[in-house]
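All protein chains but one are shown at their positions in the complex.
We just call them A, B and C in the order they show up, numbering each chain from 1.
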Amino acid sequence: MVAIEALADKFNYWVYIVIMMIGLYAMVSKNNLIKKLIGMSVFQTAIILFYVSIGYKDEATIPILYHDQVHGAHHAEEGDHSDEGAHHDETHAMEAIAKEATHHGNDHAVDADHAEVDEHEADHVIDAHVMHNESDHAFEAGHGGLDIDPNQFENPLVHVLMLTAIVVGVATLGVGLAITQKLYGEFGTIEEHEIIEQLRTGND
Amino acid sequence: MIILIFLILTAFISLRVKDLLSAAMIFGVYSLLMCLLWAGMGAVDVAFTEAAVGAGVSAVFLISTILRTSRRSSD
Amino acid sequence: MKFLGLLTVLITGFLLIQAERDFPDWGDVNSPASSYKLSQHYITQTFAETSVPNMVTAVLADYRGYDTMFETVVIFTAGIAIIGILRVFGSNIKPDHPEVVLTKKKPDLIVETTCRLLIPIIQLFALYVVAHGHHSPGGGFQGGVIFGASFILLALARDLQYAQQWVPENRILNLAGIGIFIYAGFGVASLLLGGNFLDYGVLTAIIPGDVKDAHSHSMLGVEIGVAFTVTAIMFSIYSSLSSNGHMKEGI
Partner (left out) sequence: MTEQAPILILLFPFLTAIFVALLGAKVPAASWPLTIASLGASICATLTTLIQVLENGTIRYYVGGWAPPFGIELRIDGLNALVAVTVATVAFLGAIYSKDRVESETENKGPQYYALYLLLAAGLLGIVITGDAFNLYVLLEIAALTSYALLAMGNKRATLAAFKYLIMGTIGASFYLLGVGYLYIKTGSLNMVDIQEQLIANGLQDSSTVQVAFIMITVGLWVKMAFFPLHAWLPNSYAFGPTTSSSIMAPLVTKVMIYVMVRMVLTVFGPVYAFEVLDWGNIVVWLAVIAILAGSIGALAQKDLRKMLTFLIIAEVGYMVGGVWLVDETGMTGAIYHIISDAFMTLCVFLFAGIVFAKTGARDIYAVDGLFKKMPITMIGFIVGAFSLIGIPPTAGFFSKWYLIQGGINSGNWEYVIALLISSLVNAVLFFRIIEIAYFGKKPAEGHIHHHGDDHTKISEAPITQLIPLLGTAAIILLIGIFNKDLVAVIQDFLEPFNLVAGIR
């Protein structure tokens, strides 16, 4: 029973190892170049799964603040976007974004109820720039005017890291596929052993 | 839990199957499952990206290369 | 080779399982990664410091904006790399082996009409994803990929040349470069205004609002830059791969 619990507690971590090993095996021992690249993608996603698992917390929610948590400061924008649906040109999009930006700015200026809070926050930002080193902000939750329990939200940092890793993965896949096509143009095959055979027999 | 088991299955099958086009499609399924899993774990941004990049664009890249080269695989 | 592969896999797997024994439990709120000041700071202070409710966007574009800039550069590099590897300029170079000949069909009416309806909606959604990245999941990358996918859909439904009428190759590359210049431009602007690279706080001099707003608005700006690059490069990679570097026909 204890063993099963131990397994369940870390089940994600077991699965990522299994997937990663499948991918690694394909990368090392498959002959087909495209199979190798699929293996590479599987391998990379397994690592991403590992990172995302680090960020998971029981009973936590996605790392985006609720509207009531941000004092309703952003209600205005929700309406805007549906209105802007008619434009789909890039220049229009820029305008729309600029409009949103002004809204955003106005909200802070107009919203008298929270002016004080905002000021407080602004001070805090300046503080933060200077004092990050010394003070440990983890224990100052709520100081910035927001009452947030860190355990309520998942760790956003790993998500950021993994966005980068996904992008790197697709970039590598693209370059790999391009090389594969070039090899096919030169050898007429995408099987590695056939290519090596051609190189050995050919007089290149 | 079920998604995790299916993940292993799809990863395995996509690397086993000899027809590369099906391998690419199953890889797309794998990515989509992965994306569901991450969405379930609360990593919405990552899941969103994976849905667009992994299941969408990567699969298209793979398929366009397969159509430009050869569809059969020896292993 | 098979045996060697299996051996590598077994050794690596064994090592990883060794490491895994010492992990904190899955979902444990007291694990070092969750309880260390780094992630807690991002959760509790992001809104106070940048007024962006989506912490992922804030960390991506502000705290770790330097990473993200290079992430964009990775995409750009991939685009240039694929052009460098595959692109065939002119038509005098013949490959040693005959190309795969793809039977070319007339565009199907249903497919074409559906795409004509879908593509504007996809593009609109992409813009929404970019613009609304501060408040909901999304941002430059996702939006850019979706926008690029709409062009890919166009090329799939008709053919590559048709899509290239809308987005010619050289313009695509310019767009990609402009995206990075927008991103780096925010960095250079903050350099010129006396701050460190990508320090959006000093941009209050040219962006209306207080320090928080400067952060928030600059983030939107860099996300747009990212979206430009990703859109352009996704389509560029697709058109190189699908046409074997000739930029004709496609699949």
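Simple rule for what comes next: a contact is a pair of C-beta atoms (placed from the backbone, for glycine too) under 8 Å apart; a residue touches a chain by one contact, two chains touch by 3 or more.
A quick note: this is a predicted structure, and the numbers were derived from the prediction, not measured.
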Chains still shown that are in contact with the chain withheld from the display: A, C
From the list C:56, C:74 or C:126, which touches the chain that is not on show? C:74
Applying the definition given at the start, please give the residues of chain C touching the unseen chain. 15-16, 18-24, 31-39, 41-42, 62-67, 70-71, 73-74, 76-78, 80-85, 87, 89, 93, 170, 173-174, 177, 180-181, 184, 187-188, 191, 195-202
Residue list for chain A contacting the dropped chain reads 24, 27, 33, 36, 40, 43-44, 47, 50-51, 54, 129, 132-133, 157-158, 161, 164-165, 168, 171-172, 175-176, 178-180, 182-183, 186-187, 195-196, 199, 204
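FYI, only the chains that are shown with their structure count from here on.
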Which chain pair racks up the highest number of C-beta contacts? A-C
Inter-chain centre distance, chain A versus chain C - centres from mean C-alpha coordinates, in Å: 11
How far is the middle of chain A from the middle of chain B, if each middle is the mean of its Cα atoms, in Å? 18
Set of chain B residues in contact with two or more other chains: 44-45, 49, 53, 57, 61, 65, 68-70
If a residue has to touch 2 or more other chains to count, which residues of chain A qualify? 11-12, 53, 55-56, 60, 62-64, 158-159, 163, 167, 170, 174, 177, 181, 184
Under the definition above, what is the set of chain A residues touching chain C in their complex? 9-14, 17, 20-21, 24-25, 28-29, 53-58, 60, 62-65, 69-70, 73-74, 77-78, 81, 85, 88, 93-94, 96-97, 100-102, 104-105, 108, 118, 121-122, 124-126, 128-129, 136-138, 140-146, 148, 150-151, 153, 155-161, 163-164, 167-168, 170-172, 174-175, 177-179, 181-182, 184-188
How about chain C: which of its residues touch chain A in the complex? 1-2, 4-6, 8-9, 12-13, 16-17, 20, 23, 25-29, 31, 33-49, 51, 53-56, 58-60, 64, 67-68, 71, 74-75, 77-78, 81-82, 85-86, 95-97, 99, 120, 123-124, 127-128, 130-132, 135-137, 141, 201, 208-213, 216-217, 220, 224, 237, 240-241, 244-245
Contacting residues of chain C [partner chain B, same complex]: 54, 56-57, 99-100, 102, 129, 137-139, 141-142, 145-146, 148-149, 152, 156, 234, 237-238, 241-242, 244, 250-251
